[in-house]
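Worksheet: the structure to be examined is printed underneath.
Excluded from the complex is one protein chain; the other protein chains are retained at their positions.
Note that the chains are named A, B and C in the order they appear, and that numbering of residues resets to 1 at the start of each chain.
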């Protein structure tokens, strides 16, 4: 089956699932997403790309931004990351404080909220209070698309209602693992989460992770090869909160989800993938997006295992 | 042995312990306390009082204020307290978030930080942003001493460095158990903790708890009899964080400690007690104060059991 | 109101509650209890006694035996108890392993299952595999009733289905806090739990705790005065699992419950109380028994606070 046919077959297969799951409602801008939206994009290393659905429609990438923030941190601070954020799966929901208290303010990994907040703190120390601009620019670079922007309305809503994230940041600050003022750190963090993109652009943005850190189309080196592999490893073990194991087990590709309904995934040496469907399962991952990726690995035979 | 002799014997007995324990250092105003200070005051229901040591020297009452805040809340909101704060010992340190997350933002009791923060929230809702003034006034009333004041320097320091308390408040707000803005609630809370008093005044301030809620000297009713008993019960089971059991086991009197180094205790129908010594044991309770109360129960034979 | 009238009023008041709560069903012998049974006995220090309901009907005392086991341990091993079992409220259900793992196999107190299992281990070391006989004899002594016996059918059922208790014992043994073979220790433990008594006898069995350790009727010294007070303190802070705080708050008397439906309580210097009603609330304490004691403190005015 060629890739376009696979995408069409996936769309047909997931159609009966529309109506299941729940759109994130904790802020108005996310709550207004259309649960019947669906898009999927394949970006091959060889330059080809395949799309289906509303692939031009932008949405909030949310936690997918954690991948780009951690890429920047790996490049800038590699050694300093030791002791500030670990690389272990958490076995807990994305915003739990329990493990964080037992482990004295050192987050399990950079893909759960407290880990990404520590990374936001490090980037804020390095780039100042406009660190989010640098993160946006890095994402634009990865996507080779300089029109991408931050949805400031979403960023403001997050700041107003993000009590759990304030709790995480304050708990870590009480352990000395946040160096900047809480408000500055969360300003960086929430703005990065509020980048809007469509699946075309999201698939393109992680293509370098399928190619040892080098964008195969522009030949820009975004990341060294070793770091690229480590990002993939981390996406595999920690990319989907407390459903990461199941994602690896059923899908077998490195990936990262966001509560906006997007998921990115990598087939090393071959392609990157983005899928969008805003209704979430109870782990906070796109229900139909997860299913679509499972079908993709079945129909294409692509897996890292 | 008469009470004054008991106080003298206690002072002699605890003298070798000076130098043990550690003064609280998380804010400068507490760190400067003199670890060799010691004071103890007995205020009898019959009006007699006995004192030893620096009983005129004021210190920060800190968590002892939780007793007065909860007294006010019991009188004002009794029924509404259900579902907002429980009355069980926590089995955990005073500022732990773990249990609070498992129990969905409902604190175990009003004498650990999250519980007192909920009470501060309720009082803030009722009295507005100057709720701490009303708390101060209630404490003055209980003490029959209207010169007592809040140490605003301490209150400011707490506000600046109280990350753990901000974490607790934000976590509870994420569960909907804080109704006012975090800053307002902690303003109330930290100001109440920053009341300064000496042992003379502290012993007097809880005398009504030895007399069914009525100040036996002024005959003012501060609390109904049933509430007075409940405060005592709560002090016995929850008054000393995760050392409450040991305090009940060894001392056998309702009591409440603060990290400023003060402890109050009640001998029902007979007297109230205040002791001060700022060096703390690893549970955050006054090391010498705890020992002094243990000696007091041994020499006086007073216990509720 | 005289005591007999109080008992009658209590029975009238609790009658509408029959049908609420659930009889323990984990072993057949407990499951067959009649949820409409009710008995209450007051045994005064002055020798008077008052009873109501089926006060001659025996039932399994279950966890109430933990009081007698700990009395024996305090008398025999006082110093050796340090480091083997603490005296803090647990804040957790009676059979939780979580805290026990975090705290490296040292139970929070002797009135939750793991604590009583450690005590059973110490008594087994001292008295050998028939330790339960010595425990029974101590209970007979306390009750001044030598016809009391162990229900061996219940003991066998417990041994067969007590997986959670086996888990607790094995976890503690992995930390080195159980010295004898697991089966021997649980043999002691389950036999002690399977003592049968009625409320007349149960009230009598704890009378010495209202009188500084001395049975006021026989003048036998069962416990030294200091130990007697410590048992009372422990019953107050830890006597009702994770509802101990509420019991202290609402009832204000030292007490201990068992899943067989019995509760004992102490009014120091005045009397001991036993109540029986087998339907349990969700904490595992007798629902109507708890209510009856709350009414008793209200009508009699007796409380330690």
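Assume a residue touches a chain if its C-beta (ideal position, glycine included) is under 8 Å from a C-beta of that chain, and two chains touch if they have at least 3 such contacts.
Note that the structure is predicted; figures quoted are calculated from it, not measured.
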Where the missing chain makes contact, among the chains that are shown: A, C
Chain not shown: contacting residue from A:88, A:149 or A:183: A:88
Residue in contact with the excluded chain [from A:237, A:257, A:272 or A:286]: A:237
Options A:9, A:196 or A:229, residue touching the unrepresented chain: A:229
Sole contact to the chain not displayed, among C:17, C:97 or C:270: C:97
Contact set of subunit C toward the excluded chain (per top definition): 96-98, 101-102, 163-164, 166-171, 173-174, 182
Residue numbers in subunit A that touch the chain omitted from display: 86-92, 99, 108-109, 228-230, 232-234, 236-238, 242-246, 248-250, 252, 254, 268, 303-305
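The definition used in the following text is that only the chains that are shown with their structure count from here on.
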Where subunit B and subunit C are represented by their mean Cα positions, the distance between them in whole Å: 32
Separation of mean Cα positions, subunit C and subunit A [Å, integer]: 55
Where subunit C touches two or more other chains at once, by residue number: none
